[in-house]
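Pasting a structure below so you can have a look.
A single protein chain has been removed from this complex, and every other one stays in its place.
And then chain A:
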């Protein structure tokens, strides 16, 4: 393992990445799919009311994007701090 302070910096940056992605996760699923769904439903999107689309399709695509973005961000971060396997 690298030195203690570098390990802490790595962990801090990991937490920051997680917080950013989870914020998007929350806004899309709980925001667009549940809390603001009625307002978004006023907008039509390829034949779907937009809120309904987010709730039953769009959120899942965003989840996918988030996990893959996290995979790539972390691979880069692991290299940067030389903690990759």
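The rule is short, and it goes like this: a residue touches a chain if its C-beta (ideal position, glycine included) is under 8 Å from a C-beta of that chain, and two chains touch if they have at least 3 such contacts; residues count from 1.
One rule holds for everything that comes next: contacts and distances are computed from a predicted model.
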Per UniProt, what's the omitted chain called: "Cation acetate symporter", "Succinate dehydrogenase iron-sulfur subunit", "NADH-quinone oxidoreductase subunit I" or "L-serine deaminase"? "Cation acetate symporter"
Had the left-out chain been drawn, it would touch chain A at residues 1-2, 7, 10-11, 14, 18, 21-22, 25, 29-30, 33-35, 37, 41, 45-49, 52-53, 55-57, 59-61, 63-64, 66-68, 70-71, 74-75, 78, 83-85
